[in-house]
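Just one protein chain is left out here, and the rest sit where they should.
Up next, chain A:
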Amino acid sequence: MSTAVVEKVDDDLWSAIGDPTRRRMLDLLLIEGDGTATTLSQQMPVTRQAVAKHLGVLDRVGLVRATPAGREKRYRVDDAQLARAVAQLSSVGSAWDARLRRIKRIAEAIQHTQQD
């Protein structure tokens, strides 16, 4: 039951971070601490409207948090949610760690057999 919900959140998070423009926006927000659709669009080859739309996607999955700033919203990266996304890629890395350990074991067993 809860597994289905968890997978849904998972997919949305990955889709959100899967877009290069949105990752660039996250990078800019991390470097500068915060930003609005206007300040971000000044540093990217996309319109303010497009940036606002991307920020909406990031906001829905919790990767950024918005506070009102005049007529705009000011966004910051949600560290905890970003850490979760990064952790998921590290777990792909740990799958490779396990595979490489098995490669090592198999190759060394063959080497050992040939030396005997």
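We take it that a residue touches a chain if its C-beta (ideal position, glycine included) is under 8 Å from a C-beta of that chain, and two chains touch if they have at least 3 such contacts; residues count from 1.
Please note the rule applied: contacts and distances are computed from a predicted model.
You can't see one chain of this complex, but its UniProt record names it "Polyketide cyclase", from the set "Polyketide cyclase", "NADPH-dependent 2,4-dienoyl-CoA reductase, sulfur reductase", "FAD-binding protein" or "Ion-translocating oxidoreductase complex subunit G". For chain A, the list of residues touching the undisplayed chain reads 2-3, 5-6, 9-11, 14-15, 17-18, 20, 23, 26-27, 30, 62, 80-81, 84-86, 88-89, 91-104, 106-108, 110-111, 114.
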